[in-house]
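As you look at this complex, bear in mind that one protein chain is not there, while each of the others sits in place.
The first chain written gets the first letter, and so on, giving A, B and C; residue counts start at 1 in each chain.
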Amino acid sequence: MAVAESTLTEREIPREVLPEEIRNRFFPAEVEDISGQSVWACMQCGTCSGSCQFAQEMDHTPRRIMEMVRTGLREQVLASRAIWYCASCYSCTVRCPRGIQVTRVMMALKSLALRAGHVNPRDDAPAFYESFLRVLRLFGRVHEPTLVAAYALRTRPTRVLGMMPMALGLVRRGRMAPLPDRAPGLAEVRRLMEAVEKVRGSESAGAREVALRSAGCPQAVRAARREEVALR
Amino acid sequence: MSRLRYAFYPGCTAHASARDYTRSTYATFRALGIELEEVPGWSCCGSTAVSNVDPLLGMALCARNLALAESTGLDLAVTCNACYANLAPTLEAYREERRVRDRLQRVLDAVDRHLEGEVEVRHGVHILTRDLGLDRVEEGVRRPLDGVKAVPYYGCLLSRPRNPYDDPENPTSLDELLATLGVEVLPFERKTKCCGGSFMNTKEEVALRLTFEILEEARERGAHLIVCACPLCQLNLDAYRAKLRARYGTYHDTPVLYFTQVVGLALGLDRRDLAIGQSFVPADRVLGLR
Amino acid sequence: MTGEEFEPKILGFFCNWCSYAGADLAGVSRLKYPANLRIVRVMCSGRVEPTMVLKAFACGADGVLVAGCHPGDCHYQQGNYKTLRRVPLLERTLAQFGIHPARFRLAWISANEGQKLVQVVTEMVDEIKKLGPFPGTRSRFPELGAAAPGPAERPAAAPVPGERGAAAPAATVAAGGEAHD
Partner (left out) sequence: MARIGVYVCHCGTNIAATVDVAAVRDFAAALPGVVVARDYQYMCSDPGQDLIRKDIAEMGLDRVVVASCSPRMHEPTFRRALESAGLNGYLLEMANIREHVSWVTTDVPAATRKAKALVAGAVRRVALHQPLEERYADVTPQALVVGGGIAGIEAALKIADGGFRVHLVEKEPSIGGQMAKLDKTFPTLDCSACILTPKMVAVAQHPNIVLHTYSEVERVDGFVGNFRVTIRHKARSVDMQKCTGCGTCWSKCPYTAPNEFDEGLGKRKLIYIPFPQAVPNKPVIDRERCVKFQSGKCGACQKLCPTGAIDFNQQDELVEENFGAIIVATGYSLFDPGRGPWGYGRYPNVLTALQFERMVNASGPTGGHVQLQDGSTPRAVAILHCIGSRDTNYHEYCSNVCCMYSLKLAHLVKEKTGAEVYNFYIDIRAFGKAYEEFYNRVQNEGVYFIRGKGAEVGSRDGRLVVRCEDTLLGKYREIPVDMVILSPAMEPRPDAARISQVFGIQRSADGFFLEAHAKLEPLKTATDGVFIAGACQGPKDIPYSVAQGAGAAAEVLRLLSAGRVTISPVVAQVADEICSGCRACLPICPYHALTYDEGVKVVLVNEALCKGCGTCVAACPSGALSVSHFRTPQVLAQIEEVLAV
C-alpha cells in the first residue's frame, strides 16, 4: 500500500497541547465531596476498566475518566458518553487496588452532568433516570406503566408500541399493576426530597470550600464561589 | 424453635411485575417458619436510577426506609438485589463515614425520623442459608429435585459491593442452597456478571448482549434451569427471548425461576402458591410438574 | 499559658520497648498531635505503681495515660499482664478520690502504632477539655498560669465515698477500655 504523500501543510498539522487554562482545579474536590472517595489515590492501573463489562462501549475508559477528573477536565468528563454506560454493577469498586469506590465516583459524575445540563442527546439513560425520579415524587413508589409512559414521552413516544408485547405478556400473567401503589408515607417522602435539596444547598458551598482548602488550591475556592453564584 | 421474624422490604415491583417472587417468598418463608411483616410506609429505594441523579437523595430514601425498619425492632429482609445494594451500603456508609452520617441525620431530622444504625439488612438468600441454616432447610425438603440441573445466577448486586457472607468474586450461598434441595448445581462462570439492569430500557443492544452471554453459557453447561434472586435480573433473562432470537439466531428455552420458587417446590408446596407458570418461559416441563 | 482556653496537662507513663518506641515512630513519621502529653519513660508498664499515678494527679496532671506493649508482646514476657490486673483496682481507687474515669486511661501501643498514639492522645485531650481542669493542688510555678484550684469535682458517675462495693463507674468511658484490647 503506497504511503499517501502527506498533503498537510505546516499550518494544518494539528498541534496537540492540552490547554492548561481549561483545567478546573475545583472539579476533583467537587467529585470527592459528593462521592466521598479520594480520586487522588488512583494509580492508573486499569483494573477498573479491565473489570468493566461496559468499558468496550465507552469513549473514555473508567481509568481515563479518573485521570480526567484529577486533571480537572470538567466539561469533557460531564459531556462524555462513558459515564452513562456505567450500570453501577460495582465490579470496579470490589477490585480497585487502592480501595476507591469507583461506582460512587461515576454516580457523582452523572449527577453533576445532569445538574450542569451536559446531556448527551443520543443517550436515553438521563431521561430514564429523571422520569424515574418524577414517578417516585408522584407516588413515593415507582409504578412501572407510568414510568414507561413518562420515559417514552421524554424520548420517543413510539417506544410505547415497542413495549406493547411485553406489557400484554405481563397482563396475561397477572404481573401488571393497573393502578399505582401510593406509598402511605408519600407526604413524608416529598418533605424528604426537599430536605435533601436544602442540606446539599446549605452546606455544600462551605463543605466544598473546606474540601478545596484542604486540597490546597485557593483559586479553586474562588471558582467555587463563582460556581455557587451561578447555580443559585 | 425460635421463630425468625423480619421486617420485610418488598420493593416497588413486589405487587406488580414481581408478584410471583413476592408470592413465593411469603409461601416458602411461612413454610419454613419465618415471619415477614412489611415495613409500614416504605418508599422506593431509588433502584439503579436515583443515585445517578443525586447520590445524597438515593441514600436519604434508603436511610428513611432503614429508620422505619429499625423502629419495628426487627432486622430488615430484602429479596431484590437492587434494593439490597442500596440499603446495605447506605447503612454501612451511615455507620462508617462521618460526612454521610452528618448529612443523612440532618435530612432525617427534617422529617422527624431517627436512625441509630442498629438494624441489620439481610437478603432472602442469606436468611435461608445463614440465619435459618441449610440443615433446617434440608429438614423441610419433601420432594428433593434430583435430576434437575441448574445454574445459580447471583447477578451483580447480591455479592457486590459487599455482603457479610459471600466472597464477591466467587459467592457460594445460592450454590449451597440449591445443592441442599438435591439440585445438581453446575459451575457457572457468569454467575456474578451483570445482566444490563435498566439498560434494557435505555441501551437495549448492550443489555441484550449481556443477557445473551449469560443464557448462552447456561445452555452450553446443559442447565435445565437458571435460579436467580432479583426481579430485575429475572425479567431481563426471561422476557426478551424473542428479541434475542431475532438478533442472535438462537432461541434459549432455559426457564428462569426465583430461588424462593425452587425451595418452595422442594418443600412440597403447591405450584400455584409458588406462582410457577407466571414466567415468560414455562418451567413446568423442566420440573416435571405437568 | 497565653491563650485563655484550658489546655490540660496529661502525664504519660510509656514503656521503653513498645509505647516509647511508638511515640518515637509518631515523631519520625511527623504525625502531629496535641502538645498536652508529657512522657515519663519506664522500662515496663509493670513498673508503674498506683502511687505514681496519684502523685501525677496531686502535682497538677489533668489526665494520666499508661501505655504498654500489647499483651503477648512484652519484652519481659509478663510485665503488661500485671498492669492489666492492677488497672481495674486503680480505677476504683481513683473513682473514690473523686477523679473522673475519663482522666485515667490504659492503652496498648506497640512500636509500629504511631497513629494509634495520636488517636489516643487526641481523644483524651478532647474528653478532658470537656471536663475542665482537675482541681488538684497548686503548682509550684504560679506565674506560668498553672491550673487554679477549684471545687472537688463530682463526676456524675462517681460513687459517693464510703459506698461499699462501689462498682467501677458505669461510665468507664475509655479508661481501662483498652484493658481487654
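As a convention for this text, a residue touches a chain if its C-beta (ideal position, glycine included) is under 8 Å from a C-beta of that chain, and two chains touch if they have at least 3 such contacts.
Remember, it's a predicted structure, so these values are computed and weren't measured experimentally.
Touching the chain that is not shown, out of B:37, B:118, B:167 or B:205: B:167 (per the contact rule at the top). Although one chain is not drawn, the whole complex shows that of A:99, A:117 or A:178 it is A:99 that touches it. Residue-level contact of subunit C with the missing chain is found at 1-2, 7, 9, 11, 16-18, 20-21, 23-24, 26-28, 30-33, 35, 37-44, 46-49, 51-52, 55-56, 59-61, 72-73, 75-79, 82, 86, 110-112, 139-141, 144, 146.
Mapped onto subunit B, the footprint of the missing chain covers residues 167, 169-170, 189.
Mapped onto subunit A, the footprint of the missing chain covers residues 43-52, 55-56, 58, 60-61, 63-64, 94-95, 97-99.
Simple rule for what comes next: only the chains that are shown with their structure count from here on.
Here the spacing of subunit A and subunit B, counted between their Cα centres, is 26 Å. Here the CA centre of subunit A is 50 Å from the CA centre of subunit C. For the pair subunit B and subunit C, the distance between C-alpha centroids works out to 51 Å.
Residue positions of subunit A with contacts to 2 or more other chains are absent.
Across the interface of their complex, subunit B is touched by residues 34-36, 53-54, 57, 85, 87-91, 93-94, 101, 103-104, 107-108, 110-111, 114, 123-125, 127-130, 132-133, 136, 140-144, 148, 151, 165-166, 169-170, 173-177, 181, 183-186, 188-189, 191-196, 198-200, 203, 207 of subunit A. On subunit B, the positions that touch subunit A within their shared complex are 12-13, 15-20, 40-44, 46-58, 60-61, 64, 68, 85, 93, 97, 99-100, 103, 106-107, 110-111, 113, 156-157, 160-162, 168-169, 193-194, 196-199, 201-203, 206, 210, 239, 242, 278-280.
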